[in-house]
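Before anything else, here's the structure in question.
One protein chain is absent from this view; the other protein chains keep their places.
Per-chain residue numbering starts at 1, and chain names A and B are given in the order in which the chains are listed.
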Amino acid sequence: MGPNRRYVRYVAPVMAAALVLSLAACGSSTSGTGSSQSTLDQIISRGTIRVGTILSLPPFGMKDASGNPQGFDVDIANDIAQALSVKLEVVDTTAADRIPNLTTSKVDLIVADFTRTAERAKSISFTDPYIAAGYNLLVKKGSGINGVADLTGKTVAVPKGTTEDVAITAANPQAKIARFDTTAACILAVKQGQADAMVEDSNVLLYQAKLDPTLEVSKESVLPVEYNGFGLRRGDPDWQSWLNLFLFNEITSGRETQLYEKWFGQAPLFPLNPQY
Amino acid sequence: MLFDWSSVTRYLDLIEQGLFLTIQISVVAFSGAFALGLVGALARRSRLLPLRLIAATYVEVLRNTPCMLQIFVVYFALPSFGLKFDNVVAGEIALALNVGAYMTEVFRAGIQSISSGQIEAAASLGLSGTQIFRHVVFPQAIQNIYPPLINMVTITILGSSLLTAIAVPELLGSALVIQSRTFRTIEIFAVVTGIYFVLTFGTSTLMNLLGRRLFPARARL
Partner (left out) sequence: MDWQAVWDSRSLLIEGVFLTLELAAVAICLGSVVGLAAALARTSRLAVVNWAAQGYIGLFRGTPLLMQLFFIYFGLPYLGVNVDRAVAAIVALTLYSGAYIAEIVRAGIESVAKGQRDAAQSLGLSFPQLMRYVVIPQAGLVTLPPLVGFYISVVKDTSLAYVIGYSELLRNAQSIIDRTARPIEVYLVVGLLYFAICFPLSRMVARLEKRVMATR
């Protein structure tokens, strides 16, 4: 075997790989979707909608004993799929990954207790609110922690990438902040005594306090009431207006209240009343 | 492709803190692993059966279960048994235990490879057991196991990234927090990947150089 054959043997595969890679990089568009077609049309023609939900945030999203997604957000996503006559595919995400999952087109929609903030709205779009929440502290009964001021020197758990993560950092710089990947990990940390408190949507906290009598929710709230909506990619007015119409019907028909009572066991803490 | 490097430069102090914590955790955890490895290897070669069994169990359990699970157990499960450690300490303990199991086997192989002839000769010269270990066995064992030792240091540094799951603000955890604030992925991940690479490559290169100076007879590393 002469030297030329050796060149071909080694160089060819490498050059082929390099060629393929560069074609892939240049050929595809740099933006996520690269299509001017609305997500609404894409979903209908595809026959499936991919919804990102946090399945570690009971009772908004969790897995049942067989591993199937269930929860308040899952039921809402089901209603959306039915209204569109498509199949639902639930994509498990964490709070921090909601926006990356959306901007990289891995999901068409985020239904995950997603708070509308101006900062986030620079990267993605929000619909009108679908649920409102206060933010309180979850602590062990008898801990004596009633509000943000009591957190000085104490460990407070928050999920990464949430509004409470940012807020608590500013609210009490003397608190020791432990940032976990999921709300469930925060709850476990409080239960096992690794954290003195955690901050989360008050809807979630009341549910957890009901499940575990050793826990209680603080009276004082940490953040003002926040309005959570669906998340979708920017530049998609058709999809956004469809979703807003869906929400209007969902809320005014009482379906949203019905689902809330099913999952949280009580009337909504902050009822929504959309005006025409 | 629009890269927004300000998303990284705004949070340089977070990255710095993460880097220092990663280094601290790696040093503490590896020191613990080294000690555990030595003790474990001696225990496995002990004449006492209970000691051999305990050491063997320790090694097999920790090498056949995932490190992530071990970290969760130390941090989330042990408090129920009265052993509560804060997240950095829990992480260091879990990492030390995990790498220590591998170090036990590394040391065991290293000690075993020293021919018994040397030990017998030393004994016949009147050296006590401890002296034999200190002057004959240990120096040669370290030389024998030096390459896998460097490997274990790298594994410890990379293993520290798992601690982000128990809210330790080390390098990877800081990268994830920055990502969740800026919503930009590639820039921060590229920077942190680079830092990890420099850390591991730099450490192994330094250790290789150190080895060449400490063990001039063994030029091939």
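Operating definition for what follows: a residue touches a chain if its C-beta (ideal position, glycine included) is under 8 Å from a C-beta of that chain, and two chains touch if they have at least 3 such contacts.
Since the model is a prediction, treat every value here as computed from it, not as a measurement.
Q: Which displayed chains make contact with the chain that has been left out?
A: Across all of the complex, the chain we cannot see touches A, B.
Q: Taking the entire complex into account, which one of B:12, B:35 or B:69 touches the absent chain?
A: Checking the options B:12, B:35 or B:69, the one contacting the hidden chain is B:69.
Q: Among A:143, A:192, A:221 or A:244, choose the residue that contacts the chain missing from this document, as touch is defined above.
A: Residue touching the absent chain, from the options given: A:192.
Q: Where does chain B touch the missing chain, residue by residue?
A: Counting only chain B, the missing chain is touched by 1, 60-61, 63-69, 72-73, 76-77, 80, 154, 158-159, 161-162, 164-165, 172, 175-176, 185-186, 189, 192-193, 196-197, 200-201.
Q: What is the set of chain A residues that contact the non-displayed chain in the whole complex?
A: 1, 6-7, 10-11, 14, 24-25, 27-30, 32, 55-56, 58, 62-67, 91-94, 97, 100, 103-106, 181-182, 184, 188, 191-192, 211-212
Note that in this section only the chains that are shown with their structure count from here on.
Q: How big is the gap, in whole Å, between where the Cα atoms of chain A centre and where those of chain B centre?
A: Chain centroid spacing, chain A to chain B, equals 36 Å.
Q: Of all residues in chain B, which touch chain A in the complex?
A: Checking each residue of chain B against chain A gives 1, 75-77, 79-80, 84, 86-87, 164-167, 169, 173, 176-177, 179-181, 183, 185.
Q: Once bound in the complex, which stretches of chain A touch chain B?
A: Spelled out, the residues of chain A in touch with chain B are 30, 95-96, 99-100, 103, 120, 123, 155, 157, 160-161, 165-166, 178-181, 185, 188-189, 192-194.
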